[in-house]
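A single protein chain has been omitted from the complex, and every remaining protein chain is retained in its original position.
After this line comes chain A, so read on.
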Amino acid sequence: MLLALTHCSHHIRSISDPEHPLSLEELNVVEEVRVKVNDQENNVSVEFTPTIPHCSMATLIGLSIKVKLLRALPDRFKIDVHITPGTHASEDAVNKQLGDKERVAAALENAHLLEVVNQCLSTRPA
């Protein structure tokens, strides 16, 4: 079975930016070329580009992408979400936060944070 590239990016393209009424794809935060899927090795890697280098929402965007993929992909996949190299001021710090399983889990325990993430993931009413 081949999990097509388009399939994975399809899941995240509709996520909306917390500060913007537009979706991440419309803002060019996620692009298809920056999503890599390896079906044999059960790996998914997503690079996203914050709108500006000092975007304060970068962690939240990353977290939303990660949560969306956790919910949408079979659990055999390891999901890696990080910032496109060289597009954010505190790239390393954000990547570290997103890579840390414990911290992601802890963040989702936080009702307020979860609320914001869920709002980003709710499909907009037509």
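What to note about this one:
The rule is short, and it goes like this: a contact is a pair of C-beta atoms (placed from the backbone, for glycine too) under 8 Å apart; a residue touches a chain by one contact, two chains touch by 3 or more; residues count from 1.
What we mean here is this: contacts and distances are computed from a predicted model.
Missing chain, UniProt name from the options "MMS19 nucleotide excision repair protein", "Trafficking protein particle complex subunit", "Pescadillo homolog" or "S-adenosyl-L-methionine-dependent methyltransferase": "MMS19 nucleotide excision repair protein". For the chain missing from the display, the contacting residue among A:V35, A:M57 or A:L73 is A:L73, taking the whole complex into account.
Touching residues on chain A toward the chain that is not drawn are 1, 4, 7, 10-11, 16, 21-22, 27, 68, 71-76, 111-112, 114-119, 121-125.
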